[in-house]
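One structure is given here, and the rest of the page talks about it.
Note that one protein chain is taken out, while the other chains of the complex remain in position.
Order as written gives the chain letters A and B; numbering starts at 1 within each chain.
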Amino acid sequence: MNRPFPLNAWYAAAYDVEVGRGLLARTVCDQALVLYRRADGRAVVLEDACWHRLLPLSKGRLQADEVVCGYHGLVYNSEGLCTHMPSQETLNPSACVRAYPVVEKHRLVWVWPGDPALADPAIVPDLHWNDDPAWAGDGKVIHVRCDYRLVLDNLMDLTHEAFVHGSSIGQRALAEAPFVATHGDRSATVTRWMENIAAPPFWAGQIKRVRGYEGPVDRWQIIRFEGPCTVAIDVGVAEAGSGASQGDRSRGVNGYVLNTITPETATTCHYFWAFARNYLLGDQRLTHELREGVARIFHEDELILEAQQLAIDARPGRAFNNLNIDAGSLWARKLIDGLVAAEAQGRPVIPLRPIAPSGE
Amino acid sequence: MNRPFPLNAWYAAAYDVEVGRGLLARTVCDQALVLYRRADGRAVVLEDACWHRLLPLSKGRLQADEVVCGYHGLVYNSEGLCTHMPSQETLNPSACVRAYPVVEKHRLVWVWPGDPALADPAIVPDLHWNDDPAWAGDGKVIHVRCDYRLVLDNLMDLTHEAFVHGSSIGQRALAEAPFVATHGDRSATVTRWMENIAAPPFWAGQIKRVRGYEGPVDRWQIIRFEGPCTVAIDVGVAEAGSGASQGDRSRGVNGYVLNTITPETATTCHYFWAFARNYLLGDQRLTHELREGVARIFHEDELILEAQQLAIDARPGRAFNNLNIDAGSLWARKLIDGLVAAEAQGRPVIPLRPIAPSGE
Partner (left out) sequence: MNRPFPLNAWYAAAYDVEVGRGLLARTVCDQALVLYRRADGRAVVLEDACWHRLLPLSKGRLQADEVVCGYHGLVYNSEGLCTHMPSQETLNPSACVRAYPVVEKHRLVWVWPGDPALADPAIVPDLHWNDDPAWAGDGKVIHVRCDYRLVLDNLMDLTHEAFVHGSSIGQRALAEAPFVATHGDRSATVTRWMENIAAPPFWAGQIKRVRGYEGPVDRWQIIRFEGPCTVAIDVGVAEAGSGASQGDRSRGVNGYVLNTITPETATTCHYFWAFARNYLLGDQRLTHELREGVARIFHEDELILEAQQLAIDARPGRAFNNLNIDAGSLWARKLIDGLVAAEAQGRPVIPLRPIAPSGE
């Protein structure tokens, strides 16, 4: 089992706005998908290869709620069944493409690449800040040429901010402050409080603007991983000593860095991220500014992650060494390994016949 | 035997005008070739790798009728024998490169990559419309990143015109009209008549111009495959009911789409095509217009074919499914498989020693 990801899981395939009345091609977990939206608004995900001669269906066109192949005109409905063939009246009853379970939630379209019988909508990861009226924000999806687990390592240990993001959110305190790592069955949490420190440039600007405050702060990072690939990070600063670590954040500013990283292949991924805040909700300029600011920071990570993947590729079989700071990422990887191993023992996760999307 | 093409066959290596008093490099059936023309006009095809250190001879230069290697100056004559070595008087008698049987016919230079003893000039495929004075036309060669058999599939079933070429030659009737598929020992034919239909844009223009006619037409497509990789398609329209299907084409316009697809490697090919017509023979503007019009249509195919090859590459071992419309291409592939299998049982098709080109 060389696949570094489980198939029985919900993966973000697209932002909701990316899916419309056209055909979107995207590969998730080594499976080529075509995404579109039916006239009734429901998102559809089909295998992106015509049953006949494998041409990607995304090269064709949408016709009402069906997809017409761009080569010989075979037509598939939203359950993946072929409803028309050229020059013949009788349809081959086995003619179909796989249709995937789909759930649209928290501004993302989630797909289940494994066994459809196990696709429980209740276990879509929690990224509710993305469409909670008490929070405002925006995000992007970027394509990164690395194993999705390298992004998880990156997020589970924010010590790297001191070295990679020194001009914005990084500061020495991150590499010095103690942290606590805990874990559950399908989650892992790393909590770090840095009390009575100077705010880094990014947060100094936010707390000054929102609270008019310029002094020392208590800073927090509460990183929560939800297997296999979602990380929601509760971040913020409050006036030093105002009680934030005991639960009173009224003198602070708070954001959530929301991340879900979908494997495209074993060594590439789609990284969906957003930054949400619970202050100045109607300020569109701030939303724009924060989104672009975070995009710049994540681009710094992207350069590191792609260089790291190349270094790994050049050294097959070479293991990582670990530091204390890796406690969170080690739990996350252990959870992923468990999910992958569990699948390897069971029945095939991809059925041979298509199954209607959940909810039909 | 993973090679998807026979070696004992004539393959078009170049248009006649491409071969002159310079060195042209081209790979045919995984064999790197250098082509040139002797002072007496005869085309020569040699292995494109110096006996000494493998530098492509095409990096060197022509000297009278011989090729001088661009590295150390070894000289080869048009039979591939080394006639000069630097700094030594005595030539190694084994010093040579392979010379290939060559025939120039119907405006193409054909090469035989297999056993020279079997290279019978009588079996060069029939593309005589390319230089028959009763026909006028022109063509091109394009490089397509796909298995040459995908191009054959494409040509053996023109149903795809309805979906890929809707703005020019495609029309719904193509996907609805019945057809007849027959085959011989080394050929397969698909005949489709569409009677009393509206002409598609391309043909409506031609018949109006030549016959002053604007009404419904009888349209035909008679596709003839000649193994391993040549397809000549008799196409045209005539006034509906004027007897074209019974042999009287006097009220119609007629063209031939001439195609021969040479494997470069297992997944790339050189696609030589031309369009010939038997009307308005002296109209150079029409020749130019038709050539560019067909080039646009074939570019639409190229996009499909390359996407299809990528889809195949991503799914090793996955078989195609077939429709009724695939009858012609199935015969063509069966004939090719037979040619490849016959070679696999016999003696090696590439001799160790070079043999003089046929006709010497």
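Simple rule for what comes next: a contact is a pair of C-beta atoms (placed from the backbone, for glycine too) under 8 Å apart; a residue touches a chain by one contact, two chains touch by 3 or more.
Keep in mind it's a predicted model, so treat the numbers as computed, not measured.
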### Query
Of the residues listed, B:Gly22, B:Pro86 or B:Pro178, which one is in contact with the missing chain?
B:Pro86
### Message
Can you say which of A:Tyr36, A:Phe179, A:Trp203 or A:Phe298 touches the chain missing from this structure?
### Response
A:Phe179
### Residue, one of B:Leu55, B:Leu280 or B:Ala295, that touches the chain absent here
B:Leu55
### Query
Out of A:Thr27, A:Asn92, A:Ser242 or A:Gln308, which touches the unshown chain?
A:Gln308
### Query
In the whole complex, what residues of subunit A lie against the chain that is missing from view?
153, 157, 159-160, 162-164, 175-179, 303-304, 307-308, 311-312, 314-315, 318, 320-325
### Query
What residues on subunit B make contact with the chain left out of this view?
32, 49, 51-56, 59-60, 68-73, 85-88, 92, 94-95
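Here is the rule we go by: only the chains that are shown with their structure count from here on.
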### Query
Where the CA atoms of subunit A average out and where those of subunit B average out, how many Å apart are those spots?
48
